[in-house]
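I'd like to ask you about the structure that follows.
Removed from the display is one protein chain of the complex; every other protein chain stays in position.
Up next is chain A:
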Amino acid sequence: MPPRASKRKSVPPNSSSVTSSDGRSVSNKAKTKGMEKVDRLFNTYANSSLGMIDPEGIEALCADLGVDYTDVRILMLAWKLKSEKQGYFTREEWQTGLKELGVDSLSKLKKALPELEKEVEKPSNYEGFYIYAFRYCLTEEKQKSVDIESICELLNLVLGVQFRPQVDSLVEYLKVQNDYKVINADQWINFLRFCKEISFPDLGNYDANQAWPLILDNFVEWMREKQS
């Protein structure tokens, strides 16, 4: 940046604030004020002894937002908040997340949900969200895989809108097969790849000689048998 000619006190280039008489920048003031509102909102739902929002709190939040507890938008919110533990929001997560969303009240949060949906569906974010959804289910320490039931629900939730026919067939298969009782992260990520790359329902371009997980090889075999 070329140096300014003026002799005024130099201002950091990207700030839009102006120094006021008492020396503190206005944006700081605004920040603190906004934080207060967000914090208050947090406290409404938080479990005071834990210091964070627990499942009950989330349920209440959902009720107030007019969204079902199992709705995918709550999962998206968790993703936006970068929530680590399923069913809990920490104060930090809440603060950072709501700030990212640019909301500080319940009504604003409600209005922000459709935009959040669009944001998640952007190709650059979608895969990250998809992977997040799986990790969010790893509730136990050192847990690496998720049981079939939960996976089926998750598939419905996360991929159901975009890939309805694939999800229906896949869920049906997962329920009848016996080889796998749990699904790991590698298999999970490949479900998405499968939906994106493989033409359905003809499965014409699926090649079992490639490194697809065995469960998908078996799924394709099962589908082909059904179709013949």
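The rule is simple: a residue touches a chain if its C-beta (ideal position, glycine included) is under 8 Å from a C-beta of that chain, and two chains touch if they have at least 3 such contacts; residues count from 1.
As a convention for this text, contacts and distances are computed from a predicted model.
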item	value
Which of "dolichyl-diphosphooligosaccharide--protein glycotransferase", "Gamma-secretase subunit APH1-like", "Cullin family profile domain-containing protein" or "Protein preY, mitochondrial" matches, in UniProt, the chain that is not displayed	"Cullin family profile domain-containing protein"
Contact partner of the left-out chain, one of A:48, A:209 or A:228	A:209
Residue of A:40, A:135, A:175 or A:193 touching the missing chain in the full complex	A:193
Where the missing chain touches chain A, by residue	144-145, 184, 186-187, 189-190, 193, 209-211, 213-214, 217
